[in-house]
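Just one protein chain is left out here, and the rest sit where they should.
Let's turn to chain A:
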Amino acid sequence: MALLCSLLAWALLALKGLKAEDEACCGTIVPRSEWGALPSTCARELEVPVPYVVVSHTAGSPCDTPALCLQQAQNVQHYHVRTLGYCDVAYNFLIGEDGLVYEGRGWKVKGDHSGPTWNPMSIGITFMGNYMKRVPPPRAIRAAQSLLACGVAQGILSPNYEVRGHRQVQQTQSPGDQLYEIIRKWPHHYEE
């Protein structure tokens, strides 16, 4: 009996040492080529590991099917590149209400989502839609969380990365009242 208990004790302690971030399912990102992205002319890279993630919303139309979200991703990029003159869509990743993640600038390139202070030190993810009065469906939230877990697994996001809402880093309503309340409950969210 005592031997069994002590063996259990050793096993549990060993397991504790080996425990790591397991959710490394990184295969569900829709690549640029698939959603018909214009080529990027961005050059600035992010310094890895990235300590922060900034969550925003596009404040534009939502989309709940892959066909609609593909179009919406293109629309957002067109606006940023053709109208605002950016080198590419501002965000590193876009999340659709179809539950899919759309590759923006990706993990390695600096975005243009949160101003000169936060862009070089964060990954900017955006939810396609306006979330002042609505919430994204659970599949969109799951997609975002699994994307971030993937970032950690790849060593791009620091294991202690912090999530902040866009309104915490710039004067804006983004990511919308409803979505902000959701991300405030995320384990990596930092309030102050």
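Here is the rule we go by: contacts are C-beta pairs under 8 Å (C-beta built on N, C-alpha and C of every residue); 3 or more make two chains touch, one makes a residue touch a chain; residues count from 1.
Definition applied: contacts and distances are computed from a predicted model.
Enquirer: The chain dropped from view, which UniProt name applies: "Signal peptidase complex subunit 2", "P53 and DNA damage-regulated protein 1", "Large ribosomal subunit protein bL19m" or "Triggering receptor expressed on myeloid cells 1"?
Expert: The missing chain's protein name, per its UniProt entry, is "Triggering receptor expressed on myeloid cells 1".
Enquirer: Which candidate, A:Ile29, A:Leu70, A:Val89 or A:Val169, sits in contact with the chain we can't see?
Expert: Spelled out, the listed residue whose C-beta touches the missing chain is A:Val169.
Enquirer: Could you please point out the chain A residues that touch the chain left off the display?
Expert: 1-2, 5-6, 9-10, 12-13, 16, 52, 115-118, 164-165, 167-171, 190-192
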